[in-house]
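Complex shown without one protein chain; remaining protein chains in place.
Residue numbering begins at 1 within each chain, and the chains themselves are lettered A, B and C in the order written.
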Amino acid sequence: MDFSFSEEQTLLRNTIQSFIQDNYDFDKRREIIQSEEGMSKDNWSQLAELGLLGVPFSENDGGLNFGSVETMIVAEEFGKGLVVEPYIQTVVTCGGFLRRASESQRQEHLPSLISGDEIWAFAYAEPQGRFNLADIKVSVSKKGDDYTLNGDKCVVSGAPWAQKLIVSARTSGDQSDKKGISLFIVDKASDGVSTRDYKTVDGSMASEVSFENVKLDGSSLIGEEGDSYALIELVADETIAALCAEAIGAMSVLNETTVEYCKTRKQFGQPIGKFQVLQHRMVDMFMQYEQSVSMTYMVNLKLEEEDVERSKAASGAKVQICNAAKFIGQSAVQLHGGMGMTDELNVGHYFKRLSMIETQLGNADHHLKKYSLAS
Amino acid sequence: MDFSFSEEQTLLRNTIQSFIQDNYDFDKRREIIQSEEGMSKDNWSQLAELGLLGVPFSENDGGLNFGSVETMIVAEEFGKGLVVEPYIQTVVTCGGFLRRASESQRQEHLPSLISGDEIWAFAYAEPQGRFNLADIKVSVSKKGDDYTLNGDKCVVSGAPWAQKLIVSARTSGDQSDKKGISLFIVDKASDGVSTRDYKTVDGSMASEVSFENVKLDGSSLIGEEGDSYALIELVADETIAALCAEAIGAMSVLNETTVEYCKTRKQFGQPIGKFQVLQHRMVDMFMQYEQSVSMTYMVNLKLEEEDVERSKAASGAKVQICNAAKFIGQSAVQLHGGMGMTDELNVGHYFKRLSMIETQLGNADHHLKKYSLAS
Amino acid sequence: MDLNFTKADQEFRDEVREFIAENFSSENNAGQNIEKYHEVTSDQMKEGILSWHKTLYKKGWIAPHWPVEYGGVDWSITQRYIWDQECANAGTTPLIPFGLTMLGPVIIAFGNDHQKDWVLKGILSGDDWWCQGYSEPGAGSDLASLRTKAERNGDHYIVNGHKIWTTLAQYADWMFCLVRTSNEGKPQEGISFLLIDMNTPGIEVKPIITIDGGHEVNEVFLEDVKVPVENLVGEENMGWTIAKFLLGNERTGIAGVARSKKAIDKLKDIANSELNNGEPLMKDSSFNKKITELEVDLTALEYTELRTLAKESQGQGPGVESSILKIKGTEIQQKISELTLEAIGNYASPYITPLSVRNFGSNYLEVGPEHTQGVAQNYFGMRKTSIYGGSNEIQRNIIAKMVLGL
Partner (left out) sequence: MDLNFTKADQEFRDEVREFIAENFSSENNAGQNIEKYHEVTSDQMKEGILSWHKTLYKKGWIAPHWPVEYGGVDWSITQRYIWDQECANAGTTPLIPFGLTMLGPVIIAFGNDHQKDWVLKGILSGDDWWCQGYSEPGAGSDLASLRTKAERNGDHYIVNGHKIWTTLAQYADWMFCLVRTSNEGKPQEGISFLLIDMNTPGIEVKPIITIDGGHEVNEVFLEDVKVPVENLVGEENMGWTIAKFLLGNERTGIAGVARSKKAIDKLKDIANSELNNGEPLMKDSSFNKKITELEVDLTALEYTELRTLAKESQGQGPGVESSILKIKGTEIQQKISELTLEAIGNYASPYITPLSVRNFGSNYLEVGPEHTQGVAQNYFGMRKTSIYGGSNEIQRNIIAKMVLGL
């Protein structure tokens, strides 16, 4: 058993910290998220230059061949910086599918992903599906080797910036069957793809995406037709592991900021941090954070385990992170008093990002049930 | 709308308070519960003399013809005194059945109940039934006008002291059917009735009761054969309303005791009641108490409403009382520190009684579900 | 003890219900309709807020908690409770409390005849919009340490300072304001209560955008603002007494029970239409349980409020009960907003910019089902309720001291 980071991993962390220090102070971030574009292409290029877009890919595919611990480090630091660029969406999620795709698909798509030329988004959610990844109405019909895609996906995170989408669609079976789900690579510029882009409460962007008779050929199918649900679960768990890391990054900043604020803000003749009730609240925030770090390490170290064990790890971690995100976010605002309510301070922005992480890929209730069923 | 008590009600409350002051200080109670008998027959006679055993019965039946508010007052004061004598079991629960029984049953049984000569207990729980009042295996077969009773009831509160039992039994239907449940009056001395008596954690007593071919004649049947479930629910709700009142009595003492203790107990050079964390805990205890009082008034004022409304009121009140009982009981022990753990202080005794009230006639989960189904 | 309304009360309820049905429609109050508010201009918003006020003014029902001689209504506590209930049930536009609930009773208790005349008139008619100049950057919960200074100069005070969290100051014509007129004695002893015309030179109102993206609160900068001496309420340096009186008066409807009931109904509607594994979310036992717990908690609060009102109607002042109502009321409101956010699942995410700050964002059009609109903003915005108006920590301190004697 070992919970220490290698020198190489520490170096990686330092690299990202410098990147954020240079490019991501609060004002620069505000400029970025208030811009028309909503993200910084320039930052994205820098991430590519630093090699970060290649973290999980094999050297053969042009990547750094790193594991989940390295992805965890990247996500945690991005969480501290509240980075909006779609790293998890592109590299962890879509990258998770692509690095398990066929040789030819990898050769076709990974270079432009790793170079930063193309951004990817995963279109999985549907209005009726809530957090059930198998509840899919978007359908694909097949004629010869060609497919036709129809239906609507909602709240596709990062889609406004993406050139490519990976879409989960039903090739057979009933609406919630795990069997009959396939994954397709879709060029966003294809005929029949239309999007309604919007900003999200956490400073990112997403889209409602409609597919109307979108034509796809056989090369767009990832894996076996109708047999992709297990892969979706795997990549979703990897994404959850990264989201947990992002969350603990955000929590650590919120906790530090809150403690600092309570040391300086005075009321009734003393720093409010001298009030025992506030002290204990901050202690509980700290403990929630420590428990979240523990679960984040745990899930990232268990991503290679077999399905049930991995799925339990991911659901357990997500439950802890959801609860901690809510408690820490709400408490940080409360302890900052009126100031915590203002858009001007970073507190609210971390709170909002954490609130969205709660929902992404399933909230605490969803994962409690999943955990229990896996037990 | 009016939440004030009439002069007569205040008089009643004063009467009970004097009774408890005279007969029920902590040491006297300890003697009573540690005695072989486990209750005080003398106290029971005094309650009879004060007329309290006749509270809910009509004047025709020899009672005081009081309503639920008066029962609430009695139960609340008994809760403050941690009275172990089986008032609720005999007067509220069994009395609740009997006052709705036939003229001849009332004439036969009520005089000796009201005079204190006979104690009654309601045998409803079965090991497999948990809190479901309709989950009944105890069965009755009929031959002519006579019945034969067989089966086991568990944790029959107050049964060791009782001369008479009211037993819920199945005369037809499947194990959980609401239809087919009947109520019988059973003399505990009858052939075939055997009991295993024991003390309970809250200082009271209960029995496991077995019926083996117990012969009953038609006069022992309360109400219509197979049609008593609605009556059981009604009387259970009345009992819940009284238990809620008992609980707020106990809570009020625990809260006061805790505040007093924290004002006098010193640590680190000051009364521990000066520590803000403990202050806020006591404020939360106080708010839980106030909310419990509100729900107790509410349910006692709604016992005459039609079934759904009454049932919702009872379940809602029980939920509030269960949550408050747990929070106040645990907090009182915690704030008393080591002293709260000792058998010597009253704190633990109130905590234990409140913990048992949580379970009696269904815990918070049970009633949340019942409330939701009634909505 | 009795839960029933008298026949007279029931008749009153029918009358009120009928009046509301005939005179209120949400259409002309769009400013308060959160699903639509991004389609409304700022002027329309102010007009919308005042529309219901002016209807009630015409009817003579605008200030039921004032003495009749000053324009109030002769309603019993129960009638006022019924009125609040019915307004909440119909979802009427909440009235702005700064004049009606806060300043009005202060003027009635402490104002001179001239003030009683012009101030109360303007409040009743809605012609004067008041805001509250209490908090300062260095004095949030701890009002005694406020520093905004008013120096006497002939017939005027010259006011210099900086107020913050001034709710809806962007619409205000007047501000009632705590200022420091003396540095002698205890900090609370040198405070005075001034009425300030917002159009006086030297006043600048700067918006504070909150985390829900809304513009409700402001900073107010005062630089050499000339305030006529006759705008002093009560004596110089008795502002602390007035401030305490005002806080004790804020209780009516503070628990927000009726509005929370409506919000739970709406939450249930949402949970019935949102799907979870093919079934309505409302059927999910875990989610259902959370709503049920909330309903029970709210019922308890409802009866706690009723008990408080009953006490009050017997002449026993409300006192610290209002702290319980504030704490539980806001906790429940926050929890409802939290569960509503949870209910809408993935549609928590889209951000619709409120009109008042359109320049800060870019989504004007709705995304997702109508019931998801503004839900996230509302969740974030509701965090303020446990902070403003005496934080819930302060309320607990008050109970600890005043009730428990700790």
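Throughout what follows, a contact is a pair of C-beta atoms (placed from the backbone, for glycine too) under 8 Å apart; a residue touches a chain by one contact, two chains touch by 3 or more.
In this text the structure is predicted, and so the values were computed from the model without any measurement.
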Query: If the hidden chain were put back, which of B:69, B:278, B:293 or B:325 would touch it?
result: B:278
Message: I need the residue numbers on chain A that touch the omitted chain, in ascending order.
response: 1-5, 69, 259, 262-263, 273-274, 276, 279-280, 282-284, 286-287, 290-295, 297-298, 300-302, 316, 319-320, 368-369, 371-372, 375
Field: Residues of chain B in contact with the chain not shown
entry: 34, 36, 125, 127-132, 135, 154-155, 157, 175-176, 196, 198-202, 206, 208, 266-269, 275, 277-278, 326, 330, 333-334, 337-338, 340-344, 348-349, 351-352, 355-356, 359, 363, 365, 368-369
Message: Take the complete complex as the reference. Which residues in chain C touch the chain that isn't displayed?
response: 285-286, 289
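Quick note on the criterion: only the chains that are shown with their structure count from here on.
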Message: B-C versus A-C: which interface comes out with more C-beta contact pairs?
response: A-C
Message: Per-chain Cα mean versus the mean over all protein Cα atoms: which chain has them closest together?
response: C
Message: Averaging over Cα atoms per chain, report the distance between chain A and chain B in Å.
response: 54
Query: Just curious, how far off is chain C from chain B if you go by their C-alpha centres, in Å?
result: 43
- request: Give me the residues of chain B that touch two or more other chains.
  value: 276, 279-280
Query: By residue number and range, which residues of chain C touch two or more other chains?
result: 393, 396
